[in-house]
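The complex appears here minus one protein chain, its other protein chains still in place.
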Amino acid sequence: MSDFLLEFVEITQTIGDGLFFGTTYALIGIGFSLIFGAMRKLNMTYAAASLAGAYVGLAAFTFVNAPAPVVFLISAFASGLVGGVVYITCFRFIPINNHLAALMASIGALFFIDEIVVHTTDGSPLTFPAMFDDVMFELGPYGIRGDLLFVFAVCIAGTVGLLYVLYRSRLGLATRAVSQQDVAAQLCGIDVHRTNAVTFMLAGLLGGIAGAMTAASVGVLSPLITVPLTVKGLIVSVIGGLGSIPGAIVAGLLVGGLENVFLYFRGVNERDMYVLLLLFVFLVFRPNGIFGSAIERD
Amino acid sequence: MLELRGLSKHFGGVKALDGLDLTVNEGDIFGLIGPNGSGKSTTINLICGVYGVTAGTVHFQGDLMNGKPPHQRLRAGIARTFQNIRLFPNLTVWQNLWVAQNSPRDVSAQGFMPRWFGATRRTREEIAGLLELADLGHKSDELASNLAFGEQRRLEFARAAAARPRLLLLDEPAAGMSRAEIDDLSLRIRRVRDSGVTILLVEHVMELVMGVTEQIVVLNFGHKIAFGTPGEVQRNKDVQAAYLGTSSSESQPLDGSV
Partner (left out) sequence: MSYYLGLTQLIGIHTLLGLSAYILMLTGQLSLGQAGFFAIGAYSAGILTVIFELPILPALLAGAFIAAFFAFFVGFPALRVKGLMLVVATIAFGEFVRLFFFNLSWRVPRGDIEVGPDSTNGFREIRYFVANGWSAWEITAFVWIFVILVMAVLWWTDRSRAGAVLRAVGEDELAAQSVGINLTAVKVAAMTAGGFIAGIGGALYAHTATYIDHLTFTVLLATFAISYPILGGLSSVFGTLVAVIFIQGVLVEGLRFLGDWRNIVFGLLIIAAMNLKPSGLFDPRTSQLLKRAVGLGGGE
């Protein structure tokens, strides 16, 4: 093969890996969007809560040597639980129109969780169980890593599961009703607080999957990725259009793919700078995101 | 003085305003009326530059205003009030008038420092005059949010006058006013006009419109359906059907609209 062709294969390979991994970003972005859609508020704790879930799963792995699938499940449910707690501590009792107070409270919770994780782990990364990390599918010149494929499959399953709950269940109907017209929903007998709590837990569940998959795909869970993952989740949801779930999916894949391109050409240290630049490009040229509406009437 | 040609504004599929032609001459008190959702407020927002036009032009004193931001249009001489009063609630009455002194004369005559960081004697005198116009002299250090409703309306009126406009757009200034307050408002409007300001009045309250305006345009569903003196407009069948005449039930819906 010529050098050019080799390089082409390498680049497409790296983009493909990025797309697979991008599903975790999509999940985090969906979580931000779900909560923004429901309450018109940013839950800054979201990514930290997702990683906290993954740490609970990791504890099960470390102390009772739980098998990987169980670790993933525990991560998801623990994160869902943390999501519920975050709702109660940072959103439930703060007046609905006070966006600043809720924002600040959730930033407080972000640092609270971050500090607990940093202190209990001494700030060092820990081994996280993965599945199918010794499998490699050959596809012509391309190789598909088994663990990445697994991450991809799990995240897709998580998204499909969420969409099913949102659009095919009574619970999802209530969630969507509250997000579109909370007063009217209340008048129809929907308990807004309960519905919001459920939305937070649903989002938390997804986040836990994303947290566990993020860790599984690199084999370690590091306390240093809390803020970067928060920022990346925010970027994905803004690029996709805040509140838009399809937008978050597309943007997650876009960020995942491009991130690996930046990684390929510029190295790991500079990678995230270019992802941030991508956000600025969107803010300047398409501030409403890919799927944001452009109708201007107030 | 003000010329609108083919002015249109569409929001998505909704045609809030569709091809409005209108000429306001210097010294007029010009009325713009119509039922709810007929495009009156949209017209004001297009003249002021809050919205961009979908089609058409806005000329003011011969200059094309399209594309100019609101603050430049104010400096060209177009001031406005808002339908739902929009004062700066946590500034004092005096400060509300102070920040509104943005006529071209204020901007060019004073140096940067006195304009931004001081209050010259002339500034103070002018604000005192505006306070008098609004009968708020005794409340100049009150926060705007502490004023009564009628006082807030008067302050907003004075704030618009603070920029020494050539054209003043009043967006439903009589909403929620008592009979006595409306009479008082008519007087103020005439007084401002007599000081050389042209007035475009958007209004629901017929007592005010019929009492004070000289010419009226009636809008419905984004179209002009009538134009004339208050008397002519009142007699117009289309207008009665669309707006005034709740009694003329036999009248057909408006032709060509919707």
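Going by the order they are written in, the chains are A and B; count residues from 1 in each one.
Everything that follows uses one rule, which is that a residue touches a chain if its C-beta (ideal position, glycine included) is under 8 Å from a C-beta of that chain, and two chains touch if they have at least 3 such contacts.
In this text, all values refer to a predicted model and were calculated from it rather than measured experimentally.
Chemist: Looking at the full complex, which residue from A:I15, A:A78, A:A109 or A:A197 touches the chain that isn't shown here?
Modeler: Considering the complete complex, A:A109 is the one touching the chain left out.
Chemist: Please pick, from B:N90, B:S178 or B:S195, the residue that touches the omitted chain in the full complex.
Modeler: B:N90
Chemist: Touching the missing chain, which residues of chain A?
Modeler: 36, 40-42, 89-90, 93-95, 97-105, 107-116, 119, 227-228, 230-231, 234-235, 238, 242, 269-270, 272-273, 276-277, 279-280, 283-284, 287-289, 292, 296
Chemist: Which chain B residues touch the hidden chain?
Modeler: Its contact residues with the unshown chain are 48, 50, 69-71, 74-75, 79-80, 82, 86-91, 95, 98-100, 102-103, 115-119, 143, 159-160, 162-163.
Simple rule for what comes next: only the chains that are shown with their structure count from here on.
Chemist: Please compute the C-alpha centroid of chain A, do the same for chain B, then give the distance between them in whole Å.
Modeler: So the centre of chain A lies 49 Å away from the centre of chain B.
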